[in-house]
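Excluded from the complex is one protein chain; the other protein chains are retained at their positions.
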Amino acid sequence: MEVSEKKKKEMLWTMILSRKFSDSLVVLCKTEGKIPGMMILSTGQEAVGSGVCAALEFDDVIITNHRSHHHLLAKGADPEKIMAEIYCKQTGCNKGKSGTLHLAVPEINAPCTSTVVGGSLPIAVGRAFAQQYRKETAVTVCFFGDGAADEGSFHEALNLASLWQLPVVFVCENNVYAGAQRYDAHTRVKDVAERAKSYGMPGVIVDGNHAPAVYAATLKARQRALDGGGPTLMECKTYRLRGHGESDPQHYQPKDEIKAWQGKNPISRLGKELVESGVITAAELQEMESKAKDIVAEAVRFAEESPFPEARDALEDLYA
Amino acid sequence: MEVSEKKKKEMLWTMILSRKFSDSLVVLCKTEGKIPGMMILSTGQEAVGSGVCAALEFDDVIITNHRSHHHLLAKGADPEKIMAEIYCKQTGCNKGKSGTLHLAVPEINAPCTSTVVGGSLPIAVGRAFAQQYRKETAVTVCFFGDGAADEGSFHEALNLASLWQLPVVFVCENNVYAGAQRYDAHTRVKDVAERAKSYGMPGVIVDGNHAPAVYAATLKARQRALDGGGPTLMECKTYRLRGHGESDPQHYQPKDEIKAWQGKNPISRLGKELVESGVITAAELQEMESKAKDIVAEAVRFAEESPFPEARDALEDLYA
Amino acid sequence: MQKLGLGQAVNQALREEMHRDPNVFIAGEGVGVGIHDNPVFPTFGLLEAFGPERVKDTPVSEAAIAGLAVGAAEAGLRPVIEIMFNPFFTLASDMIVNHAAKLRYLSGGKSSFPLVVRIKSGAGFGAGCQHSHNLEAWAAHCPGLKVVMPATSADAKGLLKSAIRDDNPVIFIEHMGLYFAEMPVPEDDYLIPLGKAEIKRPGKDLTVVTWSGMLGVAMKAAEKLSQENIETEIVDLRTLTPLDKDTILASVKKTGRLIVLHEATRTGGFGGEIAAVVMEQGFKYLKAPLRRVTGPDIPVPASPPLEKFFIPDEDNLIQAAREIL
Partner (left out) sequence: MQKLGLGQAVNQALREEMHRDPNVFIAGEGVGVGIHDNPVFPTFGLLEAFGPERVKDTPVSEAAIAGLAVGAAEAGLRPVIEIMFNPFFTLASDMIVNHAAKLRYLSGGKSSFPLVVRIKSGAGFGAGCQHSHNLEAWAAHCPGLKVVMPATSADAKGLLKSAIRDDNPVIFIEHMGLYFAEMPVPEDDYLIPLGKAEIKRPGKDLTVVTWSGMLGVAMKAAEKLSQENIETEIVDLRTLTPLDKDTILASVKKTGRLIVLHEATRTGGFGGEIAAVVMEQGFKYLKAPLRRVTGPDIPVPASPPLEKFFIPDEDNLIQAAREIL
């Protein structure tokens, strides 16, 4: 499929923004007292968030998981609001209730994040059911990891989605690890995509480090869903360049494996492609980088200057 | 595979016993005050219990589900003890704690029944793990229905069993219905056996109304498990001739469908085969029938004459 | 007034709400075509009335059913899902407890999850402990949920209609024993607010706080005690959370004596919550120790004499009353 230059530039941009965002968090989360909780980053996996979301319209919904930053930024979340939430500030998109792990951004149709592994899948089924029920021209995308594909919820959700031909795209980000466990230490199926057959739905394997490939596959799956063809299971092969979380020393990840995947960096890869094909100049690429840096710096400033919520605000927002 | 005459006779016998057992319950459960609870029978599915258990040794373990009578009788359960339990009597195999639904017969290595749909699968994984851990020459068979294959527990159990190459045989009794739901109304996968691929294990489809076929497939799966080849998913295609339970009017089961499957009765089929091939005489067949009838009548008499447990016995048997 | 079993009252509430609001749909195992072709059951005839788009028979997949409700509710639909028997709540509990109950809070109040989880519950069917296990205390311990347990058909109708219109996740637990008892039910658009207990019988000597299937036991015992001039006040909670503390405390203030009666097993049951609330806020009113009359701390056994032993009855209640009078 021919991917437009505009889309390619858009994807490059959201990947760069996402990486700058992560890179700043790598440092900030280690600075005592700045950011509470576990810090889980998507460094190296940006092509998945960017490629998928580039294929979506605003009305399309995403349901994401614990490794959500790249999904949300690509879908259009305000970096300030999510950075402030990561800082657990009152100005955060969830007033500090969520923190970094459960960012909920309904204003961009990313209404919930589940940090329960596999939790995003049944909810996505429900969200897609609502789209079908109301005959909306929109789909739901569900992000989850390779580890989540071993949870019972994966199985139940895919079966039900296929049975009812719901407009949902299941995007498995296979980053080779589930926590400290290598992919082949948690299942014997060679590809997660193979599991699609168990539900009578198409399963596709995508180069998850190439945004245009992810974009093209998503576009196709989305169209199929809109046409009433039901769900697709898309497995994006990628790699978790950092530890599970930032406190993980990666003692179990072979150094040369990490190095090899660093060489497949989705951002420099697409950047190089676009520069070489003349879509952008090297200067424009640099400009994108520095613009992203500025946006992230601004988001950090906003977050740091924002107040914490008041203790008793804890009692708000539970019941409607 | 050549199945010995002895085995064939054995299977015919356990099927006949099982059918007589069910037939008597059809009547008894409708007699006010005789048997409490739901009555779930396996009429028409006897070849699965008989074929599987004929391939097992005493040390092999079975874990069964709500539709368990034919499994237990084929594994060698004492008809009196289980009939008394079905009657909820003190002399029942579980002293009336279980009733018909959760018959546990550890003395024949049928240690538990789960009436939670899908509940038998993770437990079977654990039981097979113990066999592997202790390097026993024995396998675990897990019985479950086509409906159970949509539960998350199915997925998690098969993945784990395959990952660790546990000596377990998953026997799916596809009787076309899960409750009132036809098979094709609960999933889009044509055969449950197809799902084996999701876990990197062999999946086989077996004529579930032909005991020798079930026997042969089980023997193979058992040997594979003993050889360290790991689990097998066996789908036995059969049919639930009666309602889900005896209070189910079968209003959703097409009459001609029932009729067609009555024509495939596994008992008369094997009986005819054995008579025609001269393995038994028609007289012997009749003798088997009347002997089974006597055994069941004796079991009913035993159950009916047995006392109920004392009210305060309810407090016993919870903690070890 | 029409007389209906509790299941039929639920059926009527579902029908009325589905007529009123196209966003209401139902889903679950056998809610369309079920194994019982019998009008006493709650979803009888709804498939015929509303069609397969709004009456969704599902596979045996409790987590997916609950997730369906969570996602659809976020979108503004009003799902009413069914958990066939209370013990299977376990299989849906991650979706209900970690998601339905928490996601609004996690969104900082931006999203709502207006869903109802109907659960069939109760001992007395000889089905044993994997089908009978009263777990209302679990749901009542989860902030973000509301827990409703009607004891009469009229309450079931009025409370279910309110539950469906409520913007929060509501756990609605039906005691199956009440499906078979016909009771008067208002024919109109009858609503009962969530969070309000009801005095089902006034009295001055003794307060019995109860809910669901045990109301009948309380009423019978009160009748007998009345013959000895002991007048029992019966508080039917109807809603466990939010708990109507005022009604409980006012009654204890009047009588000075409290028994909590529930079918669930004793230790960790919701009876403890009532005890604690009264001990905290009504201590000065109390003239005697508390009694809890509950299921014993065992799984529900199948055999009739054992199951009968499990289920609290009038005699247990009367004995407890005598101990504190």
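In this document, chain identifiers A, B and C correspond to the written order of the chains, with residue numbering beginning at 1 in each.
We adopt the following convention: a contact is a pair of C-beta atoms (placed from the backbone, for glycine too) under 8 Å apart; a residue touches a chain by one contact, two chains touch by 3 or more.
Bear in mind that the values here come from a model prediction, so they are computed numbers and not experimental data.
*Asks:* Considering the complete complex, which visible chains touch the unshown chain?
*Replies:* The omitted chain makes contact with A, B, C across the full complex.
*Asks:* If I consider the whole complex, including the chain that's not displayed, which of C:L47, C:L115 or C:C129 touches that chain?
*Replies:* Missing-chain contact among the listed residues: C:C129.
*Asks:* Touching the absent chain in the whole complex: find that residue among C:G32, C:G67 or C:G144.
*Replies:* Per the contact definition at the top, the residue touching the missing chain is C:G144.
*Asks:* Suppose we count only contacts with the excluded chain; which residues of chain B make the list?
*Replies:* Chain B touches the chain not shown through residues 63, 92-98, 102, 104, 106-107, 111-114, 116, 119, 121-131, 133-134, 140, 152-153, 156-157, 159-160, 163-164, 316-320.
*Asks:* Even though one chain is hidden, which residues of chain C still touch it in the full complex?
*Replies:* Answer for chain C: residues 87-88, 90-91, 93-94, 97-98, 101-102, 105-106, 128-130, 133, 135, 137-138, 140-144, 241, 243, 260, 264-265, 267-276, 278-281, 283-284, 286, 288-292, 297-299, 301 touch the chain left out.
*Asks:* Could I get the residues of chain A that touch the absent chain, sorted low to high?
*Replies:* Listed in rising order, the touching residues are 36-38, 88-89, 95-102, 114-119, 147-148, 150-152, 178-181, 185-187, 243-245, 247-249, 251-252, 308-315, 318.
By definition in this document, only the chains that are shown with their structure count from here on.
*Asks:* Using the definition of touching given at the top, classify the network of chains in this structure as line, ring, star, complete or other.
*Replies:* Topology of the interface graph: complete, with all chain pairs in contact.
*Asks:* Could you give the separation in Å between the centres of chain B and chain C, each centre being the mean of its C-alpha atoms?
*Replies:* Computed value for the inter-centroid distance: 36 Å.
*Asks:* State, to the nearest whole Å, the distance from the C-alpha centre of chain A to the C-alpha centre of chain C.
*Replies:* 40
*Asks:* If you average the CA atoms of chain A and of chain B, how many Å lie between those two points?
*Replies:* Centre-to-centre distance between chain A and chain B: 45 Å.
*Asks:* Where in chain B do residues touch at least two different other chains?
*Replies:* Expected reply: 150-152, 185-187.
*Asks:* Name the residues of chain C that each touch 2 or more other chains.
*Replies:* Residues 58-59, 61-63 of chain C each touch two or more of the other chains.
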